[in-house]
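Every protein chain but one is kept in place in this view of the complex.
For reference, chains read A, B and C in written order, and residue numbers begin at 1 within each chain.
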């Protein structure tokens, strides 16, 4: 079995699969990270990803280009993010509940809209998804679609934004100490809303990857818990984009391995054990990392001016 | 006669292969004016009984659906509403007076598609991706594997279950993993598998529905299920006022035209003639009772 | 425009807020009905009718509310001690599984005990299983500082996979034709039906009893005080000599037990056996309900009835009108968000400046 395992790791195909499975997780995790760095927990991700998957696909199905589809997914994600921001940042309501509400709304609304738009289908309508970037010379990457490349580029970009630019500093500050940010003339509410909206746009893109790249049609339950994984990955990553990428890859690595172990005829172990693997590893990693992780100090704390 | 009031209750969206066949048959009956048809899709386990009761209370004459996971509750409802006819997918026995059962007994065409797969594979590795290892899935996979072995004793199988009825990206991922390990023909029990085959230029075998139109260069053959004979029989019985508890399972078999091998279509020229001939003979044997495809419900395993 | 805290919460608004929320929801969802070509007025009449308008409707609402009350309480008590239990869903499943393990027919415990002994044993086992699943994350939080939001969330997936594994394995009902479902509860242990020809079962009484008991616990006992103290400021509680860790763990056990009890109720009162899709997200809805009730145990009962009624009513309405039934979930989601917003009116007033 170990020899077999080494054999898989030697195959580029294995790594192609890892990267493909990781892509939506990368987008989603960066989205959650951005929100949480600014102090807002966004449990709406699961629903926002569904919205992104649906609207992006619908746009392409209606004749728009693939990139337009991605853009529309981002915009619709942003719109739901704006709703979450309105409730949690501007009105200071519970971030847990608002997030779950947004998830519920996102999922049910896309299901409703899908069924009204396609009442009579027997097989789900398909689109032509993104093609792999064959032209690219790099081995594993050449078999990915441009969205994966975008995800990989987004990681250093977000890291740079957060660590090296005034905007990033301001975002981190509203997540650490909103009172100081305001004391320096920054708009806490504006920054937080912006972060939630932008983060949600990323979540929308994460969803659109599922319908426009990983697959070519929209299904109910398409996202299937991937959003929650992203929430866990952010903690795992200690709120750092680089480690978030690492976490997403690790998770995808386990998933890929699991798919292969199942088929290897190692049937002595129930397949559910393999499926549990990534979750168990995540918890284990959390235990190992917990002591070192630095929470954004103001995470989940609403900010109202002049209140104590 | 007045149109018969029919309601269907599905636990998944109507796109799902299995359910889509029932939906299609009922839609057709509605189109012919034989019935009025309403349905509820994606009805969860916890809600299933309630929806049944609501339809029964509304005076629906025939309720069609899937009792599999709600067996006990469904049977309770049927007892409470003896005037209503129930025709439900179930692995259990009928229950007098009004609870009839059906199931997709399409192991026969599955066997035939298995033969085609066994003949078409070059790598001698065939991949199978399923949802859960339940009898409805197992027996089709087992028949498929038996068929493949008949024409190609060397063939090896890779089997995986994705632990969900509905996660096409995941099914696709599982199929890709099988292709990475050498499979060149895939048994597409779930949505998503054919997409993997198409993307990698491999072959796929369809199940329940014919998707060759979407994958003209990928889907070689499919085992089709037709719900029409079952529905027609039930409606006929209701018309005559003598609907009773029966096992409708046989109406899904080939001899009742409840299932069949899909036309090879785009692959008519690509499947070797001698293989086609073998399949044709086997099909005839099934029709005249000369060959019986065994029903094996145990979970299929990968070849070690 | 800005919000200004009221000196006292306005009782008038506290009562008017839910009504306003409902009105807002109906207004917002009218557009969706029009899109589907359904008559809006009739739709809403049907919704109400489907939730409370008939014996069937009413009993179905109560049936649906039963597990929601319990998961709502589970979340409310945990959140009170600032233990963010997002894992009621998994705890519910484990509770259900444990109930079957003790009270299951052929292949269950196989213990030859009288029902009078098995019945409480079944309840206890379910609660213990739920409690155990939350004690893990609570312990990790206390010992290593691991964020429990994430661990409990992840444990939902693990619990469900575990259930799936057991339903494929040792707990599989040999008579279920290979379907992944557990053996059934023994007939003597099935919860009593409260009303003829309905699904309302004695689990509802357990749920209401639990709500009352929890209310009394929080208000009248010193453990309730300790729980709130630990939740509000653990450092200060420790300084004052409260056994913070023990209180945390006890709260976790209580919360998990309530969610586990919800699972027992679903098995013994409604389904009879465990399946993989036994719960349509009762655990997650519990969070929504607890927050709607502002963590008040008696409020949880009302919130659960509201959510259950909306779901049952909207579902039946969508069926009657041929509108996609996903509308029911949309209405619940919108009313949740509307309820959150209008709930502010009792505590804040709008100021224009």
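Here, a residue touches a chain if its C-beta (ideal position, glycine included) is under 8 Å from a C-beta of that chain, and two chains touch if they have at least 3 such contacts.
Everything below uses one rule, namely that contacts and distances are computed from a predicted model.
Participant: Quick one: the chain not pictured, UniProt calls it what, "Dihydroorotate dehydrogenase B (NAD(+)), electron transfer subunit", "NADH-quinone oxidoreductase subunit I 2", "Nucleoside ABC transporter ATP-binding protein" or "Simple sugar transport system permease protein"?
Facilitator: "Nucleoside ABC transporter ATP-binding protein"
Participant: The complex has one chain that is not drawn here; which of the drawn chains does it touch?
Facilitator: A, C
Participant: Which residue from A:179, A:246, A:277 or A:300 sits in contact with the chain not drawn here?
Facilitator: Only one of A:179, A:246, A:277 or A:300 touches the chain omitted from view, namely A:179.
Participant: From the list C:3, C:56, C:229 or C:250, pick the residue that touches the absent chain.
Facilitator: The single option touching the absent chain is C:229.
Participant: Spell out, residue by residue, where the missing chain touches chain C.
Facilitator: Counting only chain C, the missing chain is touched by 5, 7, 220-226, 228-229, 232-233, 235-243, 353.
Participant: Pick out the residues on chain A that sit against the missing chain.
Facilitator: So the residues of chain A touching the unseen chain are 164-167, 169-170, 172-173, 176-177, 179-186, 294, 296-297, 305-306, 308.
Rule of thumb we're sticking to: only the chains that are shown with their structure count from here on.
Participant: Let me check something: if the centre of a chain is the mean of its CA atoms, which chain is farthest from chain C?
Facilitator: Checked the centroid distances; the maximum from chain C is B.
Participant: Please work out the Cα centroid separation of chain B and chain C, and write it as a whole number of Å.
Facilitator: One centre to the other, that is 36 Å.
Participant: What is the distance, in whole Å, between the centres of chain A and chain C, each centre taken as the mean of its C-alpha atoms?
Facilitator: Spacing between the chain centres: roughly 27 Å.
Participant: Multi-chain contacts only, two chains or more: what residues does chain C have there?
Facilitator: In chain C, 161, 164, 168, 326 touch at least two other chains.
Participant: Spell out, as numbers or ranges, the residues of chain A touching 2 or more other chains.
Facilitator: Counting only residues that touch two or more other chains, chain A contributes 111, 115, 272, 275.
Participant: Flag every residue of chain C that touches chain B in the complex, lowest number first.
Facilitator: Touch list, chain C to chain B: 56, 60, 63-64, 161, 164, 168, 176-181, 184, 197, 199, 266, 270-273, 275-280, 312, 315-316, 319, 322, 325-326.
Participant: Please give the residue numbers of chain A that touch chain C in the complex, ascending.
Facilitator: 41, 83, 87, 91-94, 96-98, 100-102, 104-105, 107-109, 111-112, 115-116, 225, 228, 231-232, 235-236, 270, 272-273, 275-276, 279-280, 282-283, 286-287, 290-291, 295, 304-305, 307
Participant: Which of the residues in chain B come into contact with chain C in the complex?
Facilitator: Listed in rising order, the residues are 11, 38, 40-47, 49-51, 53-54, 57, 68-73, 80, 91-92, 132-135, 138, 163, 297.
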